[in-house]
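Note that one protein chain is taken out, while the other chains of the complex remain in position.
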Amino acid sequence: MCLAIPVRVIEVRPEQKAVVDLAGVRKEISTALVEDVQPGEYVILHVGYAIGKVDAEEAARTLELFNQLEQAQSAERPIAPEAVK
Amino acid sequence: MCLAIPVRVIEVRPEQKAVVDLAGVRKEISTALVEDVQPGEYVILHVGYAIGKVDAEEAARTLELFNQLEQAQSAERPIAPEAVK
Amino acid sequence: MKYIDEFRDGEVAQKIAARLRAEVSPDRRYSFMEFCGGHTHAISRYGIEELLPANVRMIHGPGCPVCVLPIGRIDHAISLALERGAIVCTYGDTMRVPASGGLSLIKAKARGADIRMVYSAADSLKIAAENPDREVVFFAIGFETTTPPTALVIREAAARGLANFSVLCCHVLTPSAITHILESPEVRDFGTVPIDGFIGPAHVSIVIGSGPYEHFAEEYRKPVVIAGFEPLDVIQAILMLVRQVNQGRAEVENEFTRAVTTEGNVTAQTLVSEVFELRTTFEWRGLGEVPYSALRIRPAYAAFDAERKFQLDYRPVADNKACECGAILRGVKRPTDCKLFGTVCTPENPMGSCMVSSEGACAAHYSYGRYKDIPVVTA
Amino acid sequence: MKYIDEFRDGEVAQKIAARLRAEVSPDRRYSFMEFCGGHTHAISRYGIEELLPANVRMIHGPGCPVCVLPIGRIDHAISLALERGAIVCTYGDTMRVPASGGLSLIKAKARGADIRMVYSAADSLKIAAENPDREVVFFAIGFETTTPPTALVIREAAARGLANFSVLCCHVLTPSAITHILESPEVRDFGTVPIDGFIGPAHVSIVIGSGPYEHFAEEYRKPVVIAGFEPLDVIQAILMLVRQVNQGRAEVENEFTRAVTTEGNVTAQTLVSEVFELRTTFEWRGLGEVPYSALRIRPAYAAFDAERKFQLDYRPVADNKACECGAILRGVKRPTDCKLFGTVCTPENPMGSCMVSSEGACAAHYSYGRYKDIPVVTA
Amino acid sequence: MSGTVKKNYVRPLDFKNGHIDMGHGAGGRASAQLIEELFLAAFDNDYLRQGNDGALLSLPPGRMVMATDAHVVSPLFFPGGDIGCLSVHGTINDVAMSGATPLYLSASFILEEGFPLAELKRIVESMAQASREAGVPVVTGDTKVVERGKGDGVFISTTGVGIVPEGVHIDGANARPGDAVFVSGHIGSHGMAIMAQRESLAFETEIVSDTAALHGLVAAMLAAVPRLRVLRDPTRGGLATTLNEIARQSNVGMLLEEKAIPVLPQVDAACELLGLDPLYVANEGKLIVICAEEDAAVLLDAMRAHPLGAHAARIGTVIEDAHGFVQMKTRFGGRRVVDWLSGEQLPRIC
Partner (left out) sequence: MSGTVKKNYVRPLDFKNGHIDMGHGAGGRASAQLIEELFLAAFDNDYLRQGNDGALLSLPPGRMVMATDAHVVSPLFFPGGDIGCLSVHGTINDVAMSGATPLYLSASFILEEGFPLAELKRIVESMAQASREAGVPVVTGDTKVVERGKGDGVFISTTGVGIVPEGVHIDGANARPGDAVFVSGHIGSHGMAIMAQRESLAFETEIVSDTAALHGLVAAMLAAVPRLRVLRDPTRGGLATTLNEIARQSNVGMLLEEKAIPVLPQVDAACELLGLDPLYVANEGKLIVICAEEDAAVLLDAMRAHPLGAHAARIGTVIEDAHGFVQMKTRFGGRRVVDWLSGEQLPRIC
């Protein structure tokens, strides 16, 4: 439910803090809820706290899945999105 | 030294208060410092407190004094106030 | 933005949409409930419904913590600020939720209540430290995602001995709400709300893991696909649900593997159990009293429990009669079924909580979807 | 306005002025000190000096409670507000008096000190009642006129148990200051300040009566005429002083019989003695330490004594070096003798207290009298 | 067109129990509703209905005058007026003091979160009435909302434009020795009406503010004496300060006659009570005018013939004085400087 976004850890600080980056926007967050955060990793940020990590391999696999669909089964019918304009 | 002015008592209120009048301006003041204040009397008002009464007869006598001077001794020299314009 | 932009790709969306069209059986209807407001918001904001086949219908669930917060709890927060002189800290989302007497936190603030919008639970602790002569209450709402930070600040307040700090705990639990819906007569008996499957929570699942949903799949024979909040995640999850239905499966699948594991975030879970315990019952707007559906602060931390500290007695307050929020949250009605929608009830003057949060079904439809109700002529 | 307008009559003034011209001996000089700032103000505001013969000179005395307040006392008030977080209530007159570090009450207020201007001592009591969680200090200044109201509020605070209220007592006594001047080497030994007589206080005398002045007349052979603050009172008093000098008398005369009696206001005196006691010494700006010249709160009311409550240690602070306030207050110099007058020191940026109160010699001359220093050509 | 509007917000503003909240200033639909239901409704004119960020206006030829004033009066409502009409009069008068005919006003509002809509409505309607009565429409505006504790109910800044008739050349620098100095009526009523409302001073009087738009009076005066030298409204700082300003600008002195200066007895009394001098108390419906001695009689007649100048009086004469002193012959017979107001006018106790 709650708003959360993947951000990259660029610096780990004492007292379970880290600095994260999102397209040049930086913010100090708490990593108290996630074990062993390393610079370069992506975490999911919610209300100032990392609540989990992003698994890069799984992300790649999911993106592949989106495309595999197409490769595996190819377009059977022509794509006809609703005409917007 | 301190600013104080004669005002007329128009109403005596409980708890050592009175309403006084000065040319239509009315104000509730404390009469805790003056004994037996009566409507119609003039008191000297300072920081919200009556600090004394005005003795009407003495006031008249003082005003008379200002003029007696002249009556008694008349103008010996012509009055020559500084020319202002 | 890595892990964001790739999951919003319109071209990939068209491909998945095409697949979906290809795979749905034209002769049946598919009804899926997205439990989460985050999914509701994504569906509206990105216009996902336009990409769905006509016989796939999305039912908006009760997974918006702002929407399910009952009036009585907001009344508590307001009275702490207005009558008890406390500084009440709150996430921005709750500011406009209608409470009793025509009030809301934002209106109470306009009447002099000291209400501070915070970005993080930690900010409320900072405010408490800066105002030692004032009572500072953190109005804590949210599902499992938002609960761990609250647990952290309670523990920190205890460690620092911040005697003027307390938490008005309104944290609620996702699985209980899903159970409640599945047990409701509309779903179970009358079939007025035909639910063929669930899109399972994204960020809640990061914390609790995918494990807790197994029960629903098994017990109620409902497919569940846990999905991220990006639009490709949503449409992919719908495709996965369609496939389960087509194949007669009822499993828990995880589309959001990049962040959700089976066991979830154990650190966070442990922390939450240390600070909170189950309430035997809690009122949800729209759902009524739901057993074991919320948390309260454990006796060990009673000094930081605003309910105890200020001896708050919860009294349920009836919603506006004409407001259909309850039915909408149960999936029984849609926003446009409400007579007040878009006339008396607008985001400026919300009559119900569903018009407040942009994750609320009414607000989402009002802000993003109204054109659908009205024929549009382009030049 | 009865008892006011009659005493401001310009035509009568011309008559008294004529009498004065007639009666002064052309071959001698008359120097009179008006003790009170109220008289100083009247002399400047109504242009009384223009009506006086050239050989009658008025010396401005130290009878302006704002002017004689030493820097250290204002520093106390400021530190209570700025450092101790107290609400400091004060009469408007003190707001601009320069204190240490370039501050004044008005500047401290601009820096966040909670300083409230009150019309009456009673208002500060009201503020204390309305702010039970704040310390409220009434910064009490003034001569015998202003002391009785302060005594009343202290007694009332005690009766009502207003524990957050206290008074920073800076009330000073007129007769001690007059003695001090008469004992000063300038007057007594060198004759640099030739004082032929005093205009005695108007409103102070309402409270203390004319009795206390007998001592000066007898002991120091100085005529005293107690006079009201209206301009006719002043010019008439000068005439009466000239007559005493001419006739070799040194008596206490009362021009202000409409308000001043021999014994004064006994009710007020009794109250003042109940609440206050004599200080053995007190610093006056310009005069330095003056023995038995001020009051402090009796031990019975110690709870309401801000000096005790906040353990304020008085430390004298030197005036601005170039400021001639001290000499002016002792009658040794005139405002125009000060190099800062009208350039560095103006009512906007007073360097000394005499430029603050409109009863101060510098402010009175700056605001009302400067044209005298400069030739004017009319069209 | 207002039909289209209704589609967007159906529930009207609650002018009985509602309060300003931050949303009313955020520039979204709540702001639009406030403008539509309050400001447009009250000021109702075609310029404002244009609904653009600026108003398109037609202007007769001539030299234009532009004047602005921020209004921050407390209390907002006082005997004789409120911040609304004050903000219209205050700026119209500044335009009129150039001898110009005021034509258009703009208004910018800074509202404090929590301000009751009922009071705002009362203020805006009073403003609208003042604007109608003066014949000077409010053609454009802006509204911002600040958080509670960062404002004081409502502040209103108004700006006015007007056109100066041919042949009129009024300037504070025009006073010349020998000129006659007038005031258009009793001084000090506005400031004293407001001070009487301050809780801490707590006195009762019948004093009402003199707030009024003076352009009609100015027009009548210019009709009688087109070559007026100086016009100025003695607002903050009072008569004394405004005369000092003129003396400084014109590099002259002035000599006033205390007994000629009109002051109502109750204003005089209130000043005695507070230790204030009426010469320093603010006015909002009075003007000072200076003209050549030979025009003095005609001007005084013209002023007295107008309702807002019925108590006009000649109060002094411009004199040569390189120091720019304003002096005064006191009623008592002495002479003194009448200085600028220094600092704030604080009630004096001793």
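Residue numbering begins at 1 within each chain, and the chains themselves are lettered A, B, C, D and E in the order written.
Following the convention adopted for this analysis, a residue touches a chain if its C-beta (ideal position, glycine included) is under 8 Å from a C-beta of that chain, and two chains touch if they have at least 3 such contacts.
A quick note: this is a predicted structure, and the numbers were derived from the prediction, not measured.
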{"item": "Displayed chains contacted by the hidden chain, counting the whole assembly", "value": "A, C, D, E"}
{"item": "Of E:Phe43, E:Phe78, E:Phe155 or E:Phe203, the residue in touch with the unshown chain", "value": "E:Phe155"}
{"item": "Where the unshown chain meets chain A, residue by residue", "value": "1-3, 5, 7, 22-28, 45, 47, 81-82, 84-85"}
{"item": "Those residues of chain E which, in the complete complex, touch the missing chain", "value": "1, 4-5, 7-8, 21-23, 25-32, 50-59, 61, 63-72, 74, 93-95, 97-98, 100, 104, 106-110, 139-144, 146-147, 149-152, 155, 157, 159-162, 164, 170-173, 232-233, 235-237, 241, 245, 248-249, 251, 280, 282, 322-324, 340-345"}
{"item": "Footprint left on chain D by the chain that the document does not show", "value": "102, 106-107, 109-112, 342-344, 346-349"}
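Following the convention adopted for this analysis, only the chains that are shown with their structure count from here on.
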{"item": "Chain-contact steps, minimal, separating chain D from chain A", "value": "3"}
{"item": "Central chain (by mean CA position)", "value": "E"}
{"item": "Which of B-E and A-C has more C-beta contact pairs", "value": "A-C"}
{"item": "Most remote chain, CA-based centroid, reference being chain D", "value": "A"}
{"item": "Inter-centroid spacing, chain B versus chain A (mean Cα positions, whole Å)", "value": "85"}
{"item": "Rounded Å distance, chain B centre to chain D centre (Cα mean)", "value": "21"}
{"item": "Residues of chain D whose C-beta touches two or more other chains", "value": "1, 4, 14, 17, 37-38, 50-51, 64-65, 91, 119, 123, 142, 145-146, 359, 378"}
{"item": "Multi-chain contact sites of chain A, meaning residues that touch two or more partners", "value": "none"}
{"item": "Each pair of chains that touches, named by its two labels", "value": "A-C, B-D, B-E, C-E, D-E"}
